[in-house]
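Before we start, here is the structure in question, set down as structure tokens.
Missing here: one protein chain of the complex. Every other protein chain is in place.
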Amino acid sequence: MRSLALTVAAAALLALAAVAALQLVVPRAPPSAAEQARAIAAELRCPDCQALSVAESRTAAAAAIRAEIAEQLAAGRSANEIRQHFVARYGDWILLTPTDPLAWWLPPVALFAGAALFGWWWIRGRRSSVAAPARPVSDADRRRVRDAAEALDD
Amino acid sequence: MSARGGLLRWVAVPLLVVPVTWLLFTGLGRDPRDIPSPLVGKPLPAFAATTLEGEEFSSQALAGRPALINVWASWCDPCIDEHPLLLAAARAYAGELSVIGIVHHDSADGARGFLARYGDGGWPDLLDPSDRIAIDLGVIFPPETYFVDASGIVRYRHLGPLTEEVLAQQLAALGLDR
Partner (left out) sequence: MIATLGHVAVVVGLAATLFAAAAFALAARDDDRGQAALGRRAMIAAFGLAALACVAMVTLLLTHDFSVRYVARNNATTTPPFYSVISLWAALEGSILFWTLLATGWAALVLHRYRDRAPTLMPWVGVTLALVAAFFFAVMAWPGDPFVRITPVGAEGNGPNALLQNHPFMGLHPPLLYLGYTGLAVPFAFGVAALVTRRTDEAWLGIVRRWTLVPWIFLTAGIVAGAWWSYAVLGWGGYWAWDPVENAALLPWLTATAFIHSSMVAERRGTLRVWAHALVIATFVLTLVGTFLTRSGIVQSVHSFTASAIGPWFAVAIVATLTVALGLLVWRMPDLRDTRPPGGTVSREGAFLFNNVLFLGLTFAVLFGTLYPLIVDVTSGQRISVGAPWFNRVNAPIFVALLFLMGVGPALPWGGARWSTIRERFLVPALVGAGLVVGGWAIGLREMAPLVMLGLAAFVVTAMGDEVVRGARARARSRGENPPTAAWRLATRNRRRYGGYLVHTGVCVMAVAVAVSATLASDVTATVSPGESVSLGAYTVSYDSLVIERLPEDPRVTETRAELTLSGPQSGRLAPALRDYPNSTTPIATPTVRTAIGEDLYVTLLAYDPADRSVTLHLFVNPLVVWIWVGGAIVALGAAFAVWPEPRRRPLPAEAVA
């Protein structure tokens, strides 16, 4: 029974790893012009909307910008060049994501710093605990208590 | 707890409160709709289009004189408010200031109707059906006005309807005096 469970577990993990590998490693077809255009349009802000991207918005301004993107792509410009093309005309404001690297690494750094802070405080709390255990608790005790607790209310 | 540890934690209060206060109060003084144009200080991009009268117009024609480029539309209510100011400025500085209009997201008939109703200052109004000019100028939403000096450098971009003060200020900056 145990070896069957282990075999099934191993098989599942292998299958998962295979899927992950195929997804990430096998090269996919290069994006079509339409897909490329859409990706660039999704990063530009629609000038006469509140918070929509050029890809999502259906205003005349967005349609014109999409046409311009298609034209630029056909002329062989890269995604970066096209973005800069619009930044030169509208300002940094037209990009939906900030170019400043600070905006990208600050949240993860803050998260890790917060986690580290919490972790340090947690470990310090464990060291200087207010109440020390009175006597060692045996495994049998633990099991009894856990079983009893599970059978009762939370 | 040591005195040092006891006092140290009080740092948390100003550490949090001061930046929040600063941010809230300085933020109140800003208008989030006031977006600066990257064209300011740079040469006006070249453009050419057909006017409402059917003639060809090129931005080359603006060279040598200060110019005022007004982006407008017949469906734009604030454009109605600023139109008399434009008419007055065009009259007052005729010969010294070039005034042109760019019709934005509008039909030729709609634009002509606006001019018939609110007054035609006689300056060229360019049709921009594919938004070519609008994109090159970075037009966000009409009304918008660009002030260009005699050497073709964009000096200022005004968002929203023009006011007396802004007009007077910017025209003075272009070297035109009342």
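For reference, chains read A and B in written order, and residue numbers begin at 1 within each chain.
Going forward, contacts are C-beta pairs under 8 Å (C-beta built on N, C-alpha and C of every residue); 3 or more make two chains touch, one makes a residue touch a chain.
What you see is a predicted model; the values in this text were computed from it and never measured.
A.B. asks: Using the touch rule from the top, list residues of subunit A that touch the missing partner.
C.D. replies: Counting over the whole complex, subunit A touches the hidden chain at residues 5, 8-9, 12-13, 15-16, 19, 22-23, 42-43, 45, 50-53, 56-58, 91-100, 103-104, 106-108, 110-111, 114-115, 118, 122, 125-126, 129-132, 146, 150-151, 153-154.
A.B. asks: Footprint of the hidden chain on subunit B, which residues?
C.D. replies: Per the touch rule, subunit B residues meeting the hidden chain are 1, 6, 9-10, 12-13, 16-17, 20-21, 23-28, 30-36, 75-77.
Here is the rule we use: only the chains that are shown with their structure count from here on.
A.B. asks: Which part of subunit B faces subunit A closely enough to touch in the complex?
C.D. replies: 35-39, 45, 105, 130-131, 134-141
A.B. asks: Using the touch definition up top, name the residues of subunit A that touch subunit B in the complex.
C.D. replies: For this pair, the touching residues of subunit A are 47-48, 60-61, 64-65, 67-68, 86-91, 93-94.
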